[in-house]
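Right, I'll just put the structure down here and ask away after.
The complex appears here without one of its protein chains, the remainder shown in place.
Up next, subunit A:
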Amino acid sequence: MEQEKQTYQPRTLETQLPFSWKRLFFQWEWMLLLILVAVLLFGSYVSPYFLNYPSLRDGTMVFLDKAIIVFPMAMIMIMRDIDISVGSTVALSSVVMASLYTTAGLPMEVAIVACLVTGAVCGLINGLLIVKFKELSAVIVTLGTMILYRGIAYIILEDQAAGGFPEWFGFFGWGYVFGIPFLLIVFAALAIVFGILMHQTTFGRKVFAIGNNPTASRFSGVRVDRIKVIVFMLAGLLAAITAIFLTSRMGSTRPNIATMYELDIIAMAALGGVSTAGGKGRILGVVIAVFIIGYLQYGLGLINMPSQLFLIIVGALLILSVAIPKLGSMIKRK
């Protein structure tokens, strides 16, 4: 790796740049839209049941539950961290909810609240460990908690499955509001909330500031630690919401659900233009990327493609989406 040339120009924030058609045109989001169109065309080419409104609408139920976590994951990656424990957090909160309902006999409402609390506590532990022990880096902390959380889920439920939830609980996974899946509405609402949070509030600005330069932002009075803890807690909380939707859709839960979710989520964020080196990313791109990967999975499922092929495609997409900007700048430098 060659030495980056030191330039002392202050970086201008994107929102402060004057309007230009050129920049509007050369945006990652257009590229993503093109890919999404290609995916939809591919889907309609391989299966006649793919490209119509009911199919596209109900197809979202397959992938949007895990996609909820992509919003806080984008913020974490913008802050140069990573959270690979989210899949285990989903499993643990789901197992806590199910066992409180079935074994402890608590009402379902209480169990759902307990699920959310579990998720938030998992995220809080991640966040606290990361800011209190800075030498450890997020990779190691979340690697440890990833094993720990799933381990606790196994301790609680062993190799059993827990289910038999009340009928109304199925609404989360299968319900419609005004003919639109409830999950899709929740996803859209979260997208708007996180879009505003990241791009219109000082909190969001601070997240970007931390990603661009943690030391400088600390010296300018940004409470880096507090913001990190909050964002990791959000990741845990949204993982718990994912757990509710996922458990409701499957009707029962096991300690091994949601394995390797973190990979899909990180792939969605990276494909959506969130820089893995921190400091860059937009919710709009992330949302389009969610639908690209999601519809790809759905389309391949429709034609009975082995799910392992999907694994390969997600991996390749992740590499391409990270490598293309790098290759571009490598060519420009020459």
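Following the convention adopted for this analysis, a residue touches a chain if its C-beta (ideal position, glycine included) is under 8 Å from a C-beta of that chain, and two chains touch if they have at least 3 such contacts; residues count from 1.
Operating definition for what follows: contacts and distances are computed from a predicted model.
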item	value
Chain left out of the displayed complex - its UniProt protein name, from "GMC family oxidoreductase", "Acyl-CoA dehydrogenase", "2Fe-2S iron-sulfur cluster-binding protein" or "Rhamnose transport system permease protein"	"Rhamnose transport system permease protein"
Hidden-chain contact residue, picked from the options A:Leu36, A:Ile69 or A:Ile82	A:Ile82
Option from A:Trp30, A:Tyr45 or A:Phe133 whose C-beta touches the chain left out	A:Phe133
Per the touch definition above, residue among A:Met61, A:Met97, A:Ala270 or A:Val287 touching the missing chain	A:Ala270
Interface residues of subunit A (partner: the chain not displayed)	1-3, 82, 129, 133, 135-137, 139-141, 143-152, 154-155, 158-159, 215, 263, 266-267, 270, 276-277, 306, 308-312, 314-316, 318-319, 322-323, 326-327, 330
